[in-house]
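Structure first, then comments.
Apart from one protein chain that is not included, each protein chain of the complex appears where it belongs.
Then we have chain A:
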C-alpha cells in the first residue's frame, strides 16, 4: 500500500518541455456520496500533447475528463484551462468550455437534426456564425472525417462508425483547442473501430491537444505521448507508451495490461 501511495504522485513533466501548459489540475478530489471517485489528482497537459487514459472500469477515467469541461464538478481542487480558473463564474466557465470539444462513447448526436444541422447548431448559436459560414465549416470537417456525402441524412440512417465521425466533426466545428474523448470506439462494432481510429490519428497529426480514454492499446502506442493509468480514482502511472507497455511499474498496471492485452 505504501509503495502504491508513493507512486500516486505523478512525476512532473520534464522541465525541458517548452510547450505551454493548457490544462492544470491540482489536488482534485471528487465524491459520489460516500464513494471517493477521484483522489488527489494532479495533472498538467501541454499544448499539442496527446494523452491516453486507461484503467479498469470504475477507476474514474470518465469522471476525470468530464471534470475538465465541467460536465462534472469536483468539490475540491483546481482546474485551470488556458489560465482561466474553472471554478469562476459560470459565464467564464462556459467560455472556456467552448474551447473544449468532447466526443462521447454513445455519440450523443441530436437525432432529430440532419448531420449538417448537428454540425452547424453550436457554431451558429454560440459563435454567431451565419448559416452559410457554419455550413461551409461543417462541410469542411465532414469532409475531413470522410462523411460529407451524408450531410443531409439523419443520424439514425448512419452506421455507428459514421455517427461517431459526425460527432467528431460536430465538436471540431467549434474549433476547439482541446479535444476530450471518452471511449470513442467502445460502443462500435469491431469492423467500425478502425475508421474512427483513423480519424483520431489524422486529428493527432494536426497538432490537436487530445485526452482520450481508450482501451485501444495499438492506438495508444501509435499516437499517445503519455499514457495515464488510473485505478481507484488515482493516477497510478504517468509514462510514455513504451515505458508503460514494456515496463509498467505498479502491480496493478501489470495486472491490467495482462488482462487487456490478452
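For the reader, a short list of remarks on this structure follows.
In the analysis below, a residue touches a chain if its C-beta (ideal position, glycine included) is under 8 Å from a C-beta of that chain, and two chains touch if they have at least 3 such contacts; residues count from 1.
Keep this in mind: contacts and distances are computed from a predicted model.
Its UniProt record calls the unshown chain "ABC transporter permease subunit", which is the correct pick from "Phenylalanine--tRNA ligase alpha subunit", "ABC transporter permease subunit", "Sulfite dehydrogenase" or "RNHCP domain-containing protein".
When you scan A:111, A:218 or A:255 for touch with the missing chain, the hit is A:111.
Across A:30, A:170 or A:226, the single residue that touches the chain missing here is A:170. Contact between chain A and the unshown chain involves residues 69-71, 94-95, 97-98, 100-102, 104, 106, 108-113, 121-122, 125-126, 154-157, 170-171, 174.
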